[in-house]
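Shown here: the complex without one of its protein chains, the others still in place.
The first chain written gets the first letter, and so on, giving A, B and C; residue counts start at 1 in each chain.
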Amino acid sequence: MQTAVIRFPGTNREKDVVMALEHATGHAPRVIWHKDASFPDVDLIVLPGGFSYGDHLRAGAMAAHSPVMKEVVRQAEKGVAVLGICNGFQILTEAGLLPGALLRNAGLKFVCRDVCLRIETAESPFTTGYQNGQVIQVPVAHHDGCYYADDEELKRLRDEERIAFRYCSAQGGQDNRSNPNGSRDEIAGILSASRRILGLMPHPENATEPLQGSTDGSGLFDGLTRALN
Amino acid sequence: MSTITPEIIAEHGLAPEEYDRVKEIMGREPNLVELGIFSVMWSEHCSYKSSKKWLKTLPTSGQHVIQGPGENAGVIDLGEGQAAVFKIESHNHPSFIEPYQGAATGVGGILRDVFTMGARPIMNLNALRFGDPEHPKTRHLLAGVVAGIGGYGNCVGIPTVGGEINFHPAYNGNILVNAMTVGLAPRDRIFYSAAAGAGNPVVYVGSKTGRDGIHGATMASAEFGEDSEEKRPTVQVGDPFTEKLLIEACLELMATEAIVAIQDMGAAGLTSSSFEMASKGGVGVALDLDRVPMREEGMTPYELMLSESQERMLMVLKPGHEDEARRIFEKWDLDFAVIGHLTDSGRMELRWHGETVGDLPIDPLAEAAPEYDRPHQPTPAPQPLGVNDIPDSQDPLQDLKKLMSTADLCSRRWVWEQYDHLINGDTIRRPGGDAAVVRLPDGRRGLAATTDCTPRYCQVDPQEGGKQAVAESWRNLCAVGAHPMAVTNNLNFGNPERPEIMGQIVGCIQGMGEACSTLEYPVISGNVSLYNETGGQPILPTPVIGGVGLVDDLEELPSAGLPAADLDIILVGETRGHLGQSLYLRDLHGREEGPAPPVDLEAEKRNGRFILQQIEAGRVAACHDVSDGGLLVALAEMALAGNLGLFLDTTEPRATAAWLFAEDQARYVVITSDKETVLEAAGKAGIKAEVIGRTGGDSLKLSTGQHISLDELREGHENWLDRYMAENPADSVA
Amino acid sequence: MKARIHVTLKPGVLDPQGKTISHALGALGFEGVEEVRQGKYLELDLKESDPEKARAEVDEMCRKLLANTVIENYQVEIEA
Partner (left out) sequence: MKARIHVTLKPGVLDPQGKTISHALGALGFEGVEEVRQGKYLELDLKESDPEKARAEVDEMCRKLLANTVIENYQVEIEA
């Protein structure tokens, strides 16, 4: 599997996802600077976490309108898989590749801690490494992760089974700490209609080695590697 | 040219004798630009005029030291071609005036000190002191400072992995915000600030200069008065996004051969950076101030020299490398300007559209910087506690529960959840344990760091308190299996012109120095913050120690919490029952009394090394040092962290409050499945070690049959800060 | 020429900031506050001197970048 990781000014979690991908695929992904002239032929494009353009105006807004995103749209239309993590998710919604928007956390504060996620659909290249209903533990680290979509959009996401991850308690239910940001319908990650684009707020890339305290995030990268090879 | 009146001189914080010396050096009256330069260069903040004499007594060299104090940050050798670069710095006064921006720019400043030297920052820590939790300003200040530290560090993408917070009424009018950064550099590619090579271009990079914080450095050197509100326009706004670009651009340029010298523009901006670079290199410098990138129209040479705009750097390049450098900074959308060149005149010449607006001799100004031997009066020895004057505990577990839910001992979760402590994927020991551990690029080793100080000990006994701060940081490193390597320190005190305060400074430095010598734990960098008083009320003496150690093998890392049931609990080190200045006395009985616990440095060294040996031999499943609150608190912290209970043997002579809550030093709790070997090794080393209990269950149980469930303990401990902050929602609106 | 832009959340979109502020005002003893909505305010200095052209241009800026029309409304005022 060939992967490109795109770096914008202010992107800061590219190393984390590069490590996770290298671990899963056995070789290092290409890191692309947003101004680079050419775009490599790849199976997967990753928009990593960080504060592209300082999160100014709205998180992800400026990166979403940068020239390299036109190329990402073209690649996505060709069927190349696209993964947006955290700031990458914000960019994908701002660019219109995924519906809805990510608002300021309901608690108004940045939140960095482990959360539990329930896998809502294993039917995508990103989630095939998991089972439906499985609960995994991975960290979040964001200030603007409150997922919002209007009722109509929400219904569509549910009907088409495009909600990939929901925040939950360790037992898979809900408690007063399970939703870290006030997201509607506990949504942590969603798929595009084609199921080839995933955006999620949590950081599976920070939970891929025993020393990091959890390896539950590996399922995403291992599954992807199998699905796209 | 403006005439310099006595008022103007006083406004610039120069004493009349100091102004006489200015005239002597200049051979004439200075103009306003020159006066401004003298004022910042001779301020307490830049010249260390009150503390220099004593700082010189600290041990600063050692086997691992590559660079001691005197550069932007200290450097130690980690072996295998790697070096760690670190320093701590205060931003106390700005954070009191504007907590969010004050703390944020504090983080920005210390990051620049570290990456200026060629190091990529890998972790941030902080040490914070606030006033009484009930003081009307405390919540607002705490909320703003924590949000500011997080806001800056999270955006730049450096994990904030540790720190400490205490509350005490002595900080009501003067909080402390000390920020520490640790970075990593190739051992043979460290960058320094000494300029060299007459004719070489002087280059300005980063953000444009605005009218930010003009006179910030002199503000940090004067006591707060009633009119401190009026000084407000001097606060600076941080821009972590630009800082991130600046880090990447500087590190990219540092991979080339273009740089001769580099220095960040911190307090006192262009003045101190250009002055220090020239002075260290023994060269002169000529600057065309009109070429400085400016944010506002109508800026004057005076403002350009004194502005404290953030996210800026000054460099001397090798001739002919300007274009290469310019391309890199333009790639990162940063300003780049050649603003002058080095000379062999030994002078600083400042021009404005071709006209000279300042001309000062560099060496005489630097050499004549005032240095005072201020009178100092030792702190009187505290009254010992009477043997019969120690309240015993009727119900130690309920006392424990109360202690664990106090401002100083409750969980800091509310704080560190606002810090991205996981970014970069290398955080192996998160906040909440003794020291944080971040993995090194070789994947096998780790760097551990901690910040520590117990001001209530320093207040009654500066010397023991100074030792204790060093010893506690040493223990926190040993407890995670890290070999303590070196320290940075931040000396926060009141007005040094008062002999009793100067006595605290001298005592703490002497104690620190003695501890660092004995422990072979040299001081490689630091910062001094004086005049921390409001309305004549000084803070507690607060010499914060930032310790760094090296973990050789991450696989042997003991855990912070109890890892499994049916393991033995061993207490290492001597318990004498010292309750003077303990939290038990203060927070349960309202008495801030008695002497500070004495620090036996030989015992610290012996016990620390013993712990490291046991960890490396694979015998330690979990480890924690015993400090604030004593043994029972240490055990409860381990139980909560591991979500596992324990049984504690409290038969005679262990049934007393003194045994359970004493703050005797040099002690550790070790959890092991191999107690015979550990006890035998301790016996051979002449170290006191005894089995005091066993892990298991879901509560803390004593021999008396008394017990408390983890849930009951956790409730108050985990949520104290959340509840406290929720009491006044207005304070958390940023 | 100056443009003043107000960007506000669409009715029905969650406004955690507004909610927290209104809660905090209550806690400070301001009792008569029924609702708070927080939005953004932008001031642009433009080279353009024709108000009609300026308005069209700023309108495009809003659609392309300054507002996210999935969740936000915007309003443009042009001033000489």
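General remarks:
Methods note: contacts are C-beta pairs under 8 Å (C-beta built on N, C-alpha and C of every residue); 3 or more make two chains touch, one makes a residue touch a chain.
Everything quoted here is computed from the prediction, not taken from an experiment.
Shown chains touched by the hidden chain across the complete assembly: A, B, C.
The chain not shown here is touched by just one of A:H27, A:H56 or A:R74, and that residue is A:H56. Among the residues B:R129, B:R211 or B:K675, only B:R211 touches the chain that is left out of the figure.
Although one chain is not shown, part of chain B still touches it, namely residues 97-98, 100-101, 207, 210-212, 232-233, 235-237, 239, 241-242, 295-296, 309-310, 333, 730, 733.
Residues 6-8, 18, 21, 24-25, 28, 30-48, 57, 60-61, 64-66 are the ones on chain C that touch the missing chain. Residues 53-54, 56-57, 62, 65-66 are the ones on chain A that touch the missing chain.
Note that only the chains that are shown with their structure count from here on.
One finds 29 Å separating the Cα centroids of chain A and chain C.
With centres defined as mean CA coordinates, chain C is found 41 Å away from chain B.
Averaged C-alpha coordinates give centres for chain A and chain B that are 35 Å from one another.
Multi-chain contact residues of chain C, defined as those touching 2 or more other chains: 20. Contact with two or more other chains is made by residues 732-733 of chain B.
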